[in-house]
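The structure under discussion appears below in the form of structure tokens.
The complex is shown incomplete by one protein chain, all other protein chains being positioned as in the whole.
Now for chain A:
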């Protein structure tokens, strides 16, 4: 068969020389390589305690954003759901009542908002489609879970903490974006 590259080498069937038959030098050579690695810089980190910074374009778990006054930005326009290639997003809209103006930014809001994280492919198209800056992908992973139920995220899981009552939580969830 014709070789595809010229890098392959045939197996050498020559009898071993005296030095090779001793084995000790080869063992020492291997040990030297092993020991030298002790003094090299470690490429790994101790993960749960130490974390690497995320790339600025990292797309992680979704966050439903609030404005500066802590009102929900989402108006349930459905553009994220129609943009979603995995059909992971569903929602139900409701009209804001006169006494709910401190809760919702616009006249209409998402009473229910769900993302099925088993379906989501973290492509970020929902973030791109959103006309209200209401949804974006944060710098966290979707945590593991034992049941499928735990992967359907509702508004309780997705909403960012209120910047007025919980500014630290808000800043942490918002990340560097």
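Here, a residue touches a chain if its C-beta (ideal position, glycine included) is under 8 Å from a C-beta of that chain, and two chains touch if they have at least 3 such contacts; residues count from 1.
By our rule, contacts and distances are computed from a predicted model.
Participant: When one chain of this assembly is omitted, its UniProt record names it as which of these: "ATP-binding cassette domain-containing protein", "ABC transporter permease", "NADH dehydrogenase subunit G" or "Acyl carrier protein"?
Facilitator: Its record in UniProt gives the absent chain the protein name "NADH dehydrogenase subunit G".
Participant: One chain isn't shown here. Among A:51, A:112 or A:164, which residue touches it?
Facilitator: Counting the whole complex, the residue in contact with the absent chain is A:112.
Participant: Which listed residue, A:64, A:77 or A:135, touches the chain dropped from view?
Facilitator: Per the contact definition at the top, the residue touching the missing chain is A:77.
Participant: Even though one chain is hidden, which residues of chain A still touch it in the full complex?
Facilitator: 75-79, 81-82, 87, 90-95, 97, 100, 106-108, 111-114, 131-132, 148-149, 152, 154
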